[in-house]
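Of the protein chains in this complex, all but one are displayed in their positions.
Moving on to chain A:
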Amino acid sequence: MHLQILQVYFSDMALCVAVVSKENAPKYVTSLNPEDELQIQYEIHSSIDFVEEKLKTGKKDMRDLYLGLLYSTEDHKIYGYVTNTKVKFFVVIDSSNLLLRDNEIRFMFRKLHTAYTDLMCNPFYIPGDYITSENFNKVARGILTGNS
């Protein structure tokens, strides 16, 4: 029983990971099921509204980049994270996935942020380009599949 839960847990961490630029254009989107992607992209796009709302109203702690749950639909829950340069990260998880708690989501974002910072340090990456870095992709896929 325990094993089963673990398997579920590890096989399906997140449904989608996305990076959205300062100008709110998508810079990187990867999702577990390509057939859901359109729906998820619509939802992420809508979530930008919440991010902007949160940024506008001002967070309690400006040092905390994690925005928490932004949007919850029938199928998905969307969590957000915004860097100091206003680059947004989104993680979409299944609504029925009750195993992921806030801490785990925070951890995902931290990993994503580290990978993004590494990417920015790469002199061959032109900031603003669509992200095609293999390393970043690996980290993002790792978050999706849970084996990172």
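In this text, contacts are C-beta pairs under 8 Å (C-beta built on N, C-alpha and C of every residue); 3 or more make two chains touch, one makes a residue touch a chain; residues count from 1.
One rule holds in what follows: contacts and distances are computed from a predicted model.
Missing from the rendering is one chain, named in UniProt as "Trafficking protein particle complex subunit 8" (options: "Trafficking protein particle complex subunit 8", "Transcription termination factor 3, mitochondrial", "Ubiquitin-related modifier 1" or "Phosphatidylinositol N-acetylglucosaminyltransferase GPI3 subunit"). Interface note: of A:Gln41, A:Thr83, A:Asn97 or A:Asn137, the residue touching the hidden chain in the full complex is A:Gln41. Where chain A meets the omitted chain, the residues involved are 24-26, 37-38, 41-43, 45-49, 52-53, 56.
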